[in-house]
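With one protein chain held back, the other chains of the complex are shown just where they sit.
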Amino acid sequence: MANTAVATGASTRPNYGSMSRDRTWALRWSYFFLVLFAIFFLMPPIYMLITSLKTSAEISAAKNPWWISNPTLQNYIELLTQNQFLVFFRNSAIVSICVVIITMLISVIAAFALARMKFWGSATLATGVFLTYLIPETLLFIPLFKMFAWVNEVFGVQLMNHWWTMIILYPTLTVPFATWIMIGYFASIPKELDEAALIDGATWMQTLTKIFIPVALPGIIAATIFTFTVSWAQFLYPLAFTTSTSELVLPVGIVTTLIKGDVFNWGQIMTGALLGAAPPLIIYAFLMDYYIAGLTAGATKG
Amino acid sequence: MGSNKVNRRRFVAGTAAASAAFVAAPFVRGAYAAGKLSVGFWDHWVPGANKATEALVKEWADKEKVEVSMDFITSQGNKLLLTTAAESTAKSGHDVLAFSTWLPSRYADQLVPMNDVVEPLIKANGPVNGTVEYLGKVGGKWLAVPATSGSQIKGPCSRIDLLKKHAGIDIQAMYPAGAPPKADGWNLDTFLKAAEACQKGGNPFGLGLGATSDSVDTAGALFHAFGAQLVNEKGDITVKSDPVRQALDYYKKLMAFLPPDVPSWDDASNNKFLVSGQGSLIMNPPSAWAVAKRDAPQIAEQLWTHGFPAGPKGRYAPFLPFFWGTWNFSKNQSAAKSLVTHLSQASSAEKMVIASGGYDLPAFANLTTFKVWAEEGPPKGTLYHYPNPHNHQTLSIAAAPAPHKIAEQIYTQAIQTQMVVRFAKGEAMDKTLDWAAKELEGFSRN
Partner (left out) sequence: MADIAARNPAVVTGDRRSSLHKLMQRKSTIAFLMALPLILLLAILVAYPAGFAVYLATLNKGMTRFVGFGNFEFLFGRDTFWLVVYQSCLFAITAVIFKAIIGFVVAHFVHNIPSKGQRKWRGMLLVPWVIPPAMSTLAWLWLFDPSYSALNWILAHFGIGNVPWTGEAGWARFSVILVNVWIGSPFFMIMYLAALKSVPEQLYEAASIDGATWWQRIWYVTLPMMRNIIAITALFSLIVTFANFDIVRVLTAGGPLNSTHIFGTWAFRVGIEGGDIPLGAAVSLFMVPILAVAATFILRDITKRGSEV
């Protein structure tokens, strides 16, 4: 909206020579620096791609690292036919999808309760949810490590070294943020809407599903994408709590199994890293505007 | 529910009977037919080396009718260490697990003594070296069985051509294939001169000074060569002593001829340095050579694995053993012992050595002369001296003979390489020693 204002402002402004020349130069400089920054921002992923298309002999030869003399898809073929890598991928996919579902169920319902219905301590809870977002997982993994051992002793349930444990753990990282986004969206919906529905005899649940969810759909999509990205990228919890190769998720699997202490195969490591980065990148490519809406939700609404 | 209970009781009785039978006759086979066994091995760095282990386990599993699940766990990023810590805390995990260097002693209280496995093996295959005994046997108990897979000597691996060209050293004449070494002149002074010459020639030695095991092992062996101990076997801090000062002085001179980024090297950096053609010598088991054979054959042809230079207190080489152990909470200890026994036979050991291209090193004295080491190439005989066949050097581990709890911390926190880097970067000797003494005090905490 604001940018259309800029654009129209520029075109309708009469052509005093200096003013428009200033603008042209400002524009040129802007493009120049944007290109510089784009190089800086895109260099690592591009280098990943370049390396992933090389054979290990070419990498060892240490010639021009930015040029591929014998492009090959061998790394991709090897990795994608390797059972282990597909297991990582499957684990990551199941975990991320489950976490997204759980997170959205918990946070949409709770956000509705917090934004629209009052109960004893709801204000404190809303603040509390926000505060838990500030507690990093680096603070929690050591007590969790010990808690899991205790759960195993008392209940006989082994939480250590299972990929599905991540389905329990990741929502602690995603739910606060998703709830926060949703509270913001719900708060922006006019109150007359749900009052009218309630007077017409709708239940709270119906109000939520028939009115709030459809209206807040962009927010829900944004929160979903965000949740997916966070659970796909999570590194510390799986590193601390899973060990067997059949239980690893993608980022940890790539870092720990493709890098083998003494022997290095950077072509495959970069291929793995690129494939690991692919799902969020693809989702992002299609749903960029929702993603950005999710990121800036706090900024524009809160 | 009821029948379930009966089953469990019967099962418990069964295992009790099995273990009773086991006590009476340790190697009665077939007593654990109902069993399942999970095994966690070290994930081998040499491509394809896991296959031999897999085949051996399968052979045993078929014979004993035991269902075995295998995990190969990398030690990269301390993943194996982490697994061990997690299993020890959770009191559940693999029935047989590969324990790296210091872990048998760290988890001494939770491991099943293996004397009944190790003692017959020593009888059959000859004694083990002092380092293996220091690490694996505590208070008369073998805490775990010395493993073939992953055990290694990290001796020098040099470029034949570059040593000749820059330093005038014919390393093949010093360490001829198939014959005892003629390396009396190969001492720390020669080593330093060669390092200087190679650095001037543009192909420096690549001795890591980071915090991972390759770097720590090298520093440990050179410290031993000066008789430098940070903590003695009684647990007294002896870091402020002349041998330690000498070792630091030597290292400072040496470091001037090493690449500037050695303090950040990990276990892969030295290999890359050699394989890329930049370096003339690194301290590593033959995995670097194996990678060179795959990716840079012209460099592999010029590589020669040989012995360490001698210092004033002797010639030491780092030996890094792996062990196979069993937790005392394992449900199937008798089967675990049987599997480990199977894996430790001379024929099994030879299969692992061959599959790893000569990398793996059995701990028992009679098993260091397999044909594979003499035959591997090119160049032929490059691995002949790798297993120390002529007992030319003392096999050692950094931080020995300090008490295990302290030694482990010295090793994992890389105190020796940190001291070297601090001192070589210009810190005063006394300050470095003070720093080390303070860290060491912290390690005796319990």
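Per-chain numbering from 1; labels A and B assigned in written order.
Everything that follows uses one rule, which is that a residue touches a chain if its C-beta (ideal position, glycine included) is under 8 Å from a C-beta of that chain, and two chains touch if they have at least 3 such contacts.
This structure is a prediction, so every number in the text was calculated from the model and none was measured.
Peer 1: Given that one chain is not shown, what are the shown chains it touches?
Peer 2: Over the full assembly, the chain not pictured touches A, B.
Peer 1: Have a look at A:Leu27, A:Ile77, A:Ile97 or A:Leu217 and name the one touching the chain we're not showing.
Peer 2: Going through A:Leu27, A:Ile77, A:Ile97 or A:Leu217 one by one, A:Leu27 is the residue touching the chain not shown.
Peer 1: Just the residue numbers, please: which parts of chain B touch the chain that's not shown?
Peer 2: So the residues of chain B touching the unseen chain are 77-78, 81-82, 85-86, 89, 106, 210-211, 259-266, 269, 272-273, 276, 278, 409, 412-413, 418, 421-422, 435, 438-439, 442, 445-446.
Peer 1: Touching the hidden chain in the full complex, which residues of chain A are there? Just list them.
Peer 2: Per the touch rule, chain A residues meeting the hidden chain are 1-7, 9-10, 26-27, 29-31, 33-34, 37-38, 40-45, 47-48, 51, 59, 62, 64-66, 105-107, 109-110, 112-120, 122-123, 125-132, 134-147, 168-169, 171-172, 175-176, 179, 183-184, 186-187, 191, 194-195, 198-199, 204, 229, 232-233, 235-236, 239-240, 251-252, 254-255, 266, 269-270, 273-274, 276-277, 280-281, 284-285, 288, 291-292, 295-296, 298-300, 302.
By our rule, only the chains that are shown with their structure count from here on.
Peer 1: Touching residues of chain A toward chain B in the complex: what are they?
Peer 2: 56-57, 59-62, 145-146, 148-149, 152-153, 158, 160-161, 239-241, 243-246, 255-257, 259-264
Peer 1: Under the definition above, what is the set of chain B residues touching chain A in their complex?
Peer 2: 40, 43, 45-47, 71-77, 79, 82-83, 86-87, 89-93, 212, 266-268, 271-272, 275-277, 284-285, 287-288, 290-291, 294-296
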